[in-house]
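The complex appears here minus one protein chain, its other protein chains still in place.
== chain A ==
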Amino acid sequence: MTDIASAATIGATIDSRPIVRRRKKRITGRSVAVLVFLTICALFFCVPLYVVLTTSLKTMDEIRQGQIFALPQTWTLEAWRFAWFEACSGINCNGLRVGFWNSVLILVPSLMLSVALSIVTGYALALWDVRWAGTFLFLMFMCAFVPFQIIMYPLIAMTRSIGVYGTIWGVAVVHAVLAMPVLVLIFRNYYKDIPQEIMSAAIMDSGSFWRIFGEIILPMSGNILIVVVILQLTSIWNDYLIGVTFGGFNTQPMTVNLANMVTVSTGTASYNVDMAAALLTAIPPLLIYFLVGKFFVAGITAGAIKG
């Protein structure tokens, strides 16, 4: 009552002020439904993660008791150490670290090659007068739907003929080629938003394809580069099939290493080591998401022209 009365007197002097304010409702049917849904989603991911994490910190004796939801009685990092330094993958018993460094060695050239190829192609298709650009884009888009398994054998033959099959470069080239359709589309759509007049000005000022790219366009690409690098980094790190097919014997990535370890180990299955190995393999992409996830979201939502 007093609220309404005082609001009314204020309303008499300042007309623009609303006289009766709507009260905020704290709990509605809708917010309850959303909360329940989100909780179920969170549990869906968190429960298995909890099991993996606790199991990796238990000893095998404890695991054999079969209480998978219980916390470890004695906390130990032994399984993690074993997975990293001693676990066997095939006949190599040097642990996951071999695969880890292979993965890093594969990641760097694959990432650079795929991003470099697609950013320049996207730039050319979006901002330069390329003949048959539309047709080219359409074909490329169609390629995105061709399953990898279908072209696997021809790709093996092709990489062998240029002499990169079974090396890190073989994996990098295949990653770059397979990622191109999607990445080119992403870059091209991003660059389409750059006003034509900026390109016209640059063409009149310089006219050089590479100079305009390096000095004008690339500095405007920060947002989308972060998005693409994160996407590509995760997909290369998590890849199994390309690594196992093209990687050769000594250059197999961490995922292959992990799979060998889990599936072909002799004797009893050491679940704690398997879980630790799985977590070790998953850490790098997780870390990237935690560190630059903020930029990822900003990059997806922001356009080319800011301010």
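As a convention for this text, contacts are C-beta pairs under 8 Å (C-beta built on N, C-alpha and C of every residue); 3 or more make two chains touch, one makes a residue touch a chain; residues count from 1.
The rule is simple: contacts and distances are computed from a predicted model.
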item: Candidate names "Hydrogenase", "ABC transporter ATP-binding protein", "NADH-quinone oxidoreductase subunit K" or "Carbon-monoxide dehydrogenase medium subunit"; UniProt protein name, chain not shown; value: "ABC transporter ATP-binding protein"
item: Residue in contact with the excluded chain [from A:177, A:216 or A:231]; value: A:216
item: Option from A:48, A:90 or A:195 whose C-beta touches the chain left out; value: A:195
item: Interface with the unshown chain - residue positions in chain A; value: 195, 197-198, 200-208, 211, 215-216, 219-220, 305-307
